[in-house]
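Structure, as structure tokens:
Now for chain A:
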Amino acid sequence: MEEERIVIAGFGGQGIMFLGKLLCHAGMLDGRHITYLPSYGVEVRGGTACCNVIISSEEIASPVITSPTTAIIMNTPSMIRYEPEIVKRGLLIVNSSIVDRHPKRKDIGVVMLPATTIADRMGNTRVANMVALGGFLSKSQIVKTETVLAAVGEVLPPYRQHLAELNRRAILEGKAAADAQGPDAIWSKITRGFGLG
Partner candidate 1 sequence: MAEKHLMCGNEALSEAAVAAGCRCYFGYPITPQNEVTAYMSRRMPEVGGQFVQSESELAAINMVFGAAVVGARAITTSSSPGISLMQEGISYIAANELPAVIVNVMRGGPGLGNIGPSQADYFQATRGGGHGDYRTIVLTPASVQEIVDHVILAFDLADRYRNPVLILIDGVLGQMVEPVEIAPPPAADLPAKDWALTGCKGRPPNKSRSLILGENELLEMNRRLQEKYRAIEAAEARHEAVDAADAEILLVAYGSPARTCRSVVRKYRERGYRIGLFRPVTAWPFPSAALAECAKGASAVLVVEMSAGQLVEDVRLTLGPAANVLLLGKPGGEVIQAGELEAEIDRIIGLHKMKRR
Partner candidate 2 sequence: MTTVFKRPESLKDTETHYCSGCGHGIVHRLIAEVVDELGIRERVVGIAPVGCAVLAYEYFNFDVSEAAHGRAPAVATGMKRARPDLIVFAYQGDGDLAAIGMAEIIHAANRGEHITVFFVNNAVYGMTGGQMAPTTMLGQKTETTPRGRNALGEGAPIRVAELLAQFDGVKFVERCTVSKPRNVLKARAAVKTALSLQIEGKGFGFVEILSPCPTYWGLQPRVAMRMIEERMEEIFPLGRIKEPAAEG
Partner candidate 3 sequence: MAKVTIDSRRCKGCELCVEACPHGVIVMSTALNDRGVHFAQPARLEECTGCGLCAVMCPDVIIEVEK
């Protein structure tokens, strides 16, 4: 079974939910089973945003993630919260422009990606989420990058269509930056696929 259980977390306004929905949409287009569960209510009002995305080759049990295979972390509080929960040999994508500390875990793969800096350089801070997504696509094969790029236009609401191209470029920038972190990183040696364990 191939399955990614992805926690995406950061501040409200960082495009956390959009990242999750885009990933799901791509998963659906690739013929995967997917579930998406946003945090809601009180938690949202606390200023943090988080969503759980599961993409699997098989039917998905609970959409609630307790042991993520991947965490995409866009701020420091989320790093503190989710780093310990990642499964062994799991993947941690960190927006190193904002997160001011290094992960402690040695048993997971880590990509430190200056997503906000890259996004700024591209002229729009708000595509940092897409840069981080590119980082994930560099290390996971659960969805095809082409599918994600194709899904951008479908997930963006009509009034944001003019940003589709920028989003696609940011994904590719992020992917390239993560690719450059070298094929020796531990995740490339790991057959990812964590089952239910």
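Methods note: contacts are C-beta pairs under 8 Å (C-beta built on N, C-alpha and C of every residue); 3 or more make two chains touch, one makes a residue touch a chain; residues count from 1.
Selection rule, in plain terms: all candidates are chains of the complex that A comes from, given by their letters.
Worth saying up front: this structure is predicted, and the values here are computed from it rather than measured.
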In this complex, work out which of 1, 2 or 3 touches chain A.
1
Contacting residues of chain A [partner candidate 1, same complex]
21, 24-25, 28, 34-38, 40-42, 59-64, 66, 196
